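Below is one structure, written out as C-alpha cells; comments come after it.
Of the protein chains in this complex, one is absent; all others appear in place.
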Amino acid sequence: MSTLESRIHTAVARVREHWRGTRLIDGLEPGPAGTAALLDVARIYRANRLEIGRMRLLSGRAVAGLFFDPSLRTHTSMEVATGRLGAHFVYLQGGQGTWGMEFEDGVVMNGTAAEHIREAAPVLSTYADVLAVRAFPKGPNRDETVIRGFAAHAGAPLMNLESALAHPCQGLADQLTLSDLGGGDFRGRKVCLTWAPHPKPLPQAVPLSVVRAAILGGADLHVACPEGFDLDSNEMERAASFCRDTGAKVTMTRDPNAAAEGAIAVYAKGWGGDDHATHSERVAKLGQWTVDDRRMEKANAFLHCLPVRRNVIVTDSVLDGPKSRVVPQAANREPVQAAVMLSWML
Amino acid sequence: MSTLESRIHTAVARVREHWRGTRLIDGLEPGPAGTAALLDVARIYRANRLEIGRMRLLSGRAVAGLFFDPSLRTHTSMEVATGRLGAHFVYLQGGQGTWGMEFEDGVVMNGTAAEHIREAAPVLSTYADVLAVRAFPKGPNRDETVIRGFAAHAGAPLMNLESALAHPCQGLADQLTLSDLGGGDFRGRKVCLTWAPHPKPLPQAVPLSVVRAAILGGADLHVACPEGFDLDSNEMERAASFCRDTGAKVTMTRDPNAAAEGAIAVYAKGWGGDDHATHSERVAKLGQWTVDDRRMEKANAFLHCLPVRRNVIVTDSVLDGPKSRVVPQAANREPVQAAVMLSWML
Partner (left out) sequence: MSTLESRIHTAVARVREHWRGTRLIDGLEPGPAGTAALLDVARIYRANRLEIGRMRLLSGRAVAGLFFDPSLRTHTSMEVATGRLGAHFVYLQGGQGTWGMEFEDGVVMNGTAAEHIREAAPVLSTYADVLAVRAFPKGPNRDETVIRGFAAHAGAPLMNLESALAHPCQGLADQLTLSDLGGGDFRGRKVCLTWAPHPKPLPQAVPLSVVRAAILGGADLHVACPEGFDLDSNEMERAASFCRDTGAKVTMTRDPNAAAEGAIAVYAKGWGGDDHATHSERVAKLGQWTVDDRRMEKANAFLHCLPVRRNVIVTDSVLDGPKSRVVPQAANREPVQAAVMLSWML
C-alpha cells in the first residue's frame, strides 16, 4: 500500500471514530468532530486527485443518483468523484425516464404514479452501495417528503443532494472553503450570510446549510436579512445546539453592511420568507440588498453556492473581481463528496 | 487467476456449451440447459459481487442501452452490473437527446424521423460490444417493430430489455427467484401466475416471460385470469413446446384461489386482454382479483416484477407482510444480466 493510500485509510478511520452513521440528510449528522475528519479526507483527495484516481479505491462499487430537479454542479461533481474513485455512478432523472413515484402510505395507486417509495428505495438499495437523492420542495407544503421517504425505506447509505431544508454537501464544501479562507480553520472568525434579491421565493436549504456549516466550524456568524425573511426557527435552533461545543456565535441583523464588515467571507443567497405570494413585490423594494463593491469593501471574499443571478444577487463587478471565490468554492464540492463516499465504502 | 475467477470462466464455458447465440429477445433462446447454466453464473456473481467488482473482468468493453420507455430497475441494474464488471454502460434515451427513428423500409424520410434503424443499429454495433434495447409497444399494432429492427440490423449481441411480447431479463431473474424459493430448483413445484387489476391494458411481455421462465424451469404452472384476458396463444404454444424437455405442466384456470393454493409463489401481474377499449370498465368489476391476505393464505411467497400499484394489484398488507419477496426478486435482475454479459463478452 502506498503512503498516500495508507494516509487515506487513516483519515477515513478517523471519520469512523466520530461518525458511524450512513445518513447525510441535514449535514449535522457527523457532528463537529466527524465533519472535521471528513474535511481532512477531502483535503487529501483535493491535493492528490489524479494519483488517487489511478488507485480505483472503490472499484466494483456503485452509486445511484436520483435527481427530481435540475443540477449542474451536484450531478457533475458527484459523478466525477465517483468515477475517479473507480466506482460507477448511475444518473437517474425522477419523472423523466423513470416512473412517477408515490410517497404517501396506504394510497390506492390507480392514478399516475406507478411506483411507490416503499419498493423503489429498497430495490435501488440492492443495486447500489450508496443512494444520493435531490428533490426540491414542491407545492404549498414545501416539506421533506422525498428525502424522508428514502431515509425511511432505503437500506443503503443515503446522501441528500438538496432537499427543502438542507443541502449538506454544499454545507461541507462551504465549511472547507471557509477553512481555506481562514487559513486552515475559521474558529472565532466573522462570517457573513446575507439575504439577496432573487425573483423566486427559493427554499432555505442552502442558507440553512451555511448556518450549520458555520456553526460546526465555530464561526462568529452574522446573518443579515430583511424583515419577513428570517430563516426557519426550528432549524436554526437545532443548528445552534452545537454552538456550545464549537464556540460558534450567531448574530441576526437587518443591516447587511454591519454584517459584511470585517468578515472573512460574505455569503450571499436569495431565499423565500414568510409570504411567498407577495415575494416579487417585496423583492422589488429590496434592491439595496444586492451585493456590490461597496458592501464588499471591508470584507475579504465573496461566496455563493451557484448558479447565481448576476446583477440581481450580486453585481458583475464583484463576481468578476478579485474577491470572488465562487469557482474554488464550487470546486470543493468534488472532494467533500469523495470524502463521504470513501467513509461509507472504503 | 484466482479460484473465483476460474470458477467464473468454467461456468461461462458451460453456458457456451449449450448456447452460442447472441440474441436474447424472447428468452427462450438459451433453452433449458443454457438457462440453467446462465443461472449458475448469476449465482456466483450474486454471492461474490464486490470481489468480482474488483476484478474488472470486462475492462475495456462497452454496452449501449437504448431506452424508448421509462425504467428504474432495468436501467439501474444494467448499468450497475456493467459497471461492476469493469465495462462501460452508455444510457441513451430514445426520442430524448437522440434522433427520431424510422423503422419501416423504403420510406421517403421527409418527415420528423431523422435516423433509420438501418444505420442506427449497425453504427451503435461498431461502438458497443453489446446493445440493449427497451421499447414498449406503441399504437394499435402493439407489435415488436423496434426490437425486431435491431435484431435485423445490429451486428453486436442484442439484449431485449422489454418489448411488446417479452422481458427476458425479468424472466431470467424470475427463474432464479423461483429456484431460490424451491430450494435450488422448482421442478414439479406449483407456481401460480395470476392476472390482477391495473388501470391500463398493459402489454403481456412480463406474464409471457413468467410463463417461459416457469416452463424452462420445469414448473407445475397454474395461470389464472378472467375471461377475455387470456395470454397470447401463439406465444403460449411456442413456450409450451419446451414442456416435454423440462417436464413442465401448464394449467389455465378462471379460479385465482385454486391457482394460488399450495404454490411456492403467487406471481401477480396486470395485463390487457382482447379488448383494450373496454379495459377500464371490465377491470372495475374485477376487484376480487386483487391479491390479498386471504388469497395468499395457502401460498408460500408473493412475487411481482415491479413497479406495482399498491391496493390495486395487491394489498399493502401482502406487500409489507412476510410473504412478499418482491425486493429480492428485483435484486436478482443484476446477477442474471451480469451472467448474460459475461457469457457474451468474457
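The first chain written gets the first letter, and so on, giving A and B; residue counts start at 1 in each chain.
In this section, a contact is a pair of C-beta atoms (placed from the backbone, for glycine too) under 8 Å apart; a residue touches a chain by one contact, two chains touch by 3 or more.
This one's a predicted model, so the numbers in the text were calculated from it and none came from an experiment.
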Touching residue (missing chain; options A:72, A:152 or A:252): A:72
Candidates A:80, A:107, A:151 or A:286 - the one touching the absent chain: A:80
Residue in contact with the excluded chain [from A:8, A:24, A:39 or A:52]: A:52
Subunit B residues touching the omitted chain (full complex): 59-62, 64, 87-88, 90-92, 96-99, 102, 105-110, 114-116, 118-120, 122-124, 126-128
Positions on subunit A where the hidden chain makes contact: 49-56, 67, 70-73, 75-77, 79-80, 82-84, 89, 91, 93, 96, 199, 306-312, 316, 319-320, 326-328, 330-331, 333-334
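Please note the rule applied: only the chains that are shown with their structure count from here on.
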Mean-CA-position distance for subunit B and subunit A (Å): 39
